[in-house]
Structures are given as C-alpha cells and as structure tokens.
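My structure is below; once you've seen it, I'll send some questions.
What you see is the complex with one protein chain gone and the rest in place.
So, subunit A:
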Amino acid sequence: MNLNEKEDITADWQWEINATQSWFKLGLRDLYSYRGLIMRFVRRDLIASYQQTIIGPVWMFLQPLLTTIIYLIVFGSFAKLSTDGVPKILFYLSGTIIWTFFFDNISGTMYTFITNAHIFNKVYFPRLIVPISNIITQSVRLSIQLMLFVVIFLFYHIVYDQFDLSYTLLLIPFLIILTAAFALGSGLLISVFTARYRDIDTFFQYILRLGMFVTPVVFPSSLVPEKYQFLFWLNPLTPIIETFRAVFFNQGAIQYNYLLLAVASTTILLMLGLVLFKRRETEVMDII
C-alpha cells in the first residue's frame, strides 16, 4: 500500500493501490504503525513454543547447553579439536549461541511466505512484520542464552581468575546486530526465490548445514590452512564469532579489517534483501 496523501479535484484520497509496487519505498512509517502487531507475533511465538512442555522456557537454557555438551564430547574429546586454549565449554557455547541465533533468524526469514501463506492470503499487513518479529523473538532467546554464557564466564573469571574484560565489550551489541542483519538480508533475498522455486529451499538447507563448517563454531579459525584463511574470513560470521571470542577470551587482536568487510557486505545484502522483498511481497502471493 502506498499511503500517499494525494490531493484530487473531486476527493481527498488517503490511499491508493496500483498495479506495481515501487522499488524504493520501504514503507517504514507503515511498519511503525503496525508495531503492536510485531510485538503480538513475538508474544505468540514465545508463548506457543513452550506450550505443553513441563519445563517451559528452561529449554532456552537447555538447548545451547545440550548442544555444547555434545560438541564437548564429539569435537573436544573424540576429535580433540583445538580451542586455542579457551575452556572448551565457553568456546563451544559462544560458537553455538551465535550460530543458532543466525540459523534461527535466517531459517525463520527464508520461509516467510511459505509458512505464512494462509495468513497472507487473507489479510493485508506489511509482510516485513513477520521477519522482524522473528528477529525480535530470536533476540529474546539470545539474551537469555547470553545470560547463561555470562554466568559460566564469570565463574571462570572469578574462580580461575581468567580473562580480562576491556572496553571492547562494547562491541558485543554491535556483533549481535550485525549477525541479525546478515541473517535478515540473506533470508529476505532467499524468501522471495523460495516462494517461487522450492528447489532453492532444499538447496539452501544444505548450504546452511554446510555453513556451520565454514564458520568457526566448533573450531578456531587458526585451524584453517593459510591458503584458505582469506576465503574463510570473507564469511561475515567468521569475524563476528572471532571478535566475540577475542573480546571475552583475549585471544589475539580483533581483526577490524575483516569486521569492516563484514559490515560492508552485510549492509549491501540487507539493502538488496529489503528492496527486493518489499518490491515482490504482494506479487509473490500469486505464485505461492
């Protein structure tokens, strides 16, 4: 919908529906007027995901913890992958929390049209509401999981007197926003194409699964052979996770150049994703 205030000779129309949607109108004001619905979706998703469970939201802690324990056993004890001297539990937990945040955001976004087709076919609201509410939901989960991380971190910090914290801690919120933006941008791009060709969805499921192994989730990037280092660091998640670890575990210097590269590529991706999504959001409904 284009909420143009238009002056007409016969009447003062308040809105107009046209055959095409403009390329560069993101409808942010429209989106703001729907903020109530965004929060309602967040509430729905948070409540609904723990209905009929006994321990309810405790799962938010248990999920990363169980994953970490499995990584500890498989990658830590069996495969004996290095963690660059960081306590294994903290190393895996940091990797898995960020990876899961990214994964849930992108997979929530890339199925926007498919999973909400029944609603989109009956009611209008800016479609961007759905991925945005998904990101907020995942951020709530993330913050709870980060609390778990902080508790364990403080345990090591106080009991073993390890790790010093510095002003670089201020980078953490920025890293989280960058992760969300990367997931949103790529998710939006993919969503427009998966709506039309379901093959793309299968394809990206594999890419995502592979993605965990080209991201330093269960191993440090120092393990990657020298000749692949550059490619490895092109993945925006590599500088994100490495910076996160550098901040908490004082592992080497922060690679600001790669971080800046990640910011640049994520910004481009997000812009492309937003514009294409906005442009296609209604047309997609004819082919889903």
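Just so it is clear, contacts are C-beta pairs under 8 Å (C-beta built on N, C-alpha and C of every residue); 3 or more make two chains touch, one makes a residue touch a chain; residues count from 1.
Note that contacts and distances are computed from a predicted model.
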Discussion item. Missing chain, UniProt name, options "Lipopolysaccharide transport system ATP-binding protein", "Sulfur carrier protein ThiS", "NADH-quinone oxidoreductase subunit J" or "Spore germination protein": which is it?
Written reply: "Lipopolysaccharide transport system ATP-binding protein"
Worksheet, complete the sentence: On subunit A, the omitted chain is touched by residues 1, 6, 8, 10-21, 36-37, 40, 43-44, 47-48, 51-52, 117-125, 196-197, 282-283, 285-288
